[in-house]
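With one protein chain withheld, the remaining protein chains of the complex are depicted in position.
The block that comes next holds chain A.
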Amino acid sequence: MTRKLSMSGAINEAMKLAMRKDENVILMGEDVAGGAQVDHLQDEDAWGGVLGVTKGLVQEFGRERILDTPITEAGYMGAAMAAASTGLRPIAELMFNDFIGSCLDEVLNQGAKFRYMFGGKAQVPVTIRTMHGAGFRAAAQHSQSLYALFTAIPGVKVVVPSTPYEAKGLLLAAIEDNDPVIFFEDKTLYNMTGDVPEGYYTIPIGKADIKREGSDVTVVAIGKQVHTALEAAEQLSQKGIEIEVVDPRSLSPLDEEAILSSVEKTNRLIVIDEANPRCSIATDIAALVADKGFDHLDAPIKRITAPHTPVPFSPALEDIYLPKAERVVKVVSELLGTPLEV
C-alpha cells in the first residue's frame, strides 16, 4: 500500500523499521529524544530532534537505543565509529552538516579509514544523518550543503535524496550498508509530501533515477535542485523543449553510466547544485562528462550553482543565492540557441 507521507515522516518510518528489524541499530545524537532525565517530562512530550524528525522513536525503543548525547560532536561521532566496528549498527545524527567542523576527524581519519587501513578486518556500518540546505533563513553556519566535502573522502558513501519515497528506501539501504554512509536531508524538504509505500524496502545506493525524460538537454540536479529542474522542465516543455532530469541520488558512488548515457542522447549538459561552485559536485560531474563524454557534447557544459559566498541571512539575499527555475530556463535557451520569450 502506498500513501502520502512527508519527507520527515518517511525518514522517521525508515528508522523505526530498521530498529524493529535489527536490535543492533541504535540512534544517537543531540536531543534525538530530548529531555533525558527530566522527571516531569513524559517521553511522548520529548522533542524527537530539533525539527521533530525522530519523534516517537524513544517511546517505542526506549532510551537505551535512542541516545541523547551531550553537545560534543567529536565525542559521540567517534563513539559511533567504534561502536560500529565492534558490532553495533548506529545511526548518528549530525544535527546540521555545518557542524562537521567539530567532528571531521572522526569521519575523515577514523571511520572512513578503518576498513582499508586495517587490511579489510574492520567494518564500519554507521549511518550519519545530517541536515543541509539553504532557504530556511538559517544563515551561514546552518545552511550549507557540504556533500562534496564527504564525496572527496574515499571509504564513505554519500546519499542525497530528493523525495520522501527515495528518502525512506535509501535510508534503509544506508543502514544496511557495511560502510559509513552520510545521508543528507534538506531541511526545506521535510514537509514535502509524496507517495511512499508501506513496509520495508530499499533503493540501491549508486543508482541514479531519471526524474523526467527528454531529448534536448541533460540536467543533472542534486537534492532539492531536482525540483528546480522539474519546474524549469514544465516551463520549457510549453515552448517545445524537453530536458532530461537526472537525479544521481547518491554522489558516492556516482552513477556515471546514467549521466553519460543521457548526455549521449541529448548532447548537452547542465548541472544544478546549490553548493558553492569550487571543487563541487557540479564541477566533478562536469569533469566526468568532459573526460568520458566529450565526443557526445554539442555545447559547453554549464554549471548552475550558488555563488562562491557563504549563505546570506537576509531573505532578500538568500532568495537570489539559490538556483532558480528561471535561471535554468535561461541557460537551456542559451545552450540551444533558442531566443527567450519574455
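One rule holds for everything that comes next: a residue touches a chain if its C-beta (ideal position, glycine included) is under 8 Å from a C-beta of that chain, and two chains touch if they have at least 3 such contacts; residues count from 1.
Keep this in mind: contacts and distances are computed from a predicted model.
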Omitted chain (choose from "Spermidine/putrescine import ATP-binding protein PotA", "Quinol oxidase subunit 3", "Glutamyl-tRNA(Gln) amidotransferase subunit A" or "Pyruvate dehydrogenase E1 component alpha subunit") - UniProt protein name: "Pyruvate dehydrogenase E1 component alpha subunit"
Which residue of A:I26, A:I66, A:V289 or A:V328 touches the chain not shown here: A:I26
Candidates A:H142, A:K157 or A:R249 - the one touching the absent chain: A:K157
Residue in contact with the excluded chain [from A:M77, A:V159, A:A174 or A:L269]: A:M77
Chain not shown, touching residues in chain A: 26, 64, 67, 69-70, 72, 74-88, 105-106, 109-110, 113-122, 154-155, 157, 179, 206, 252-254
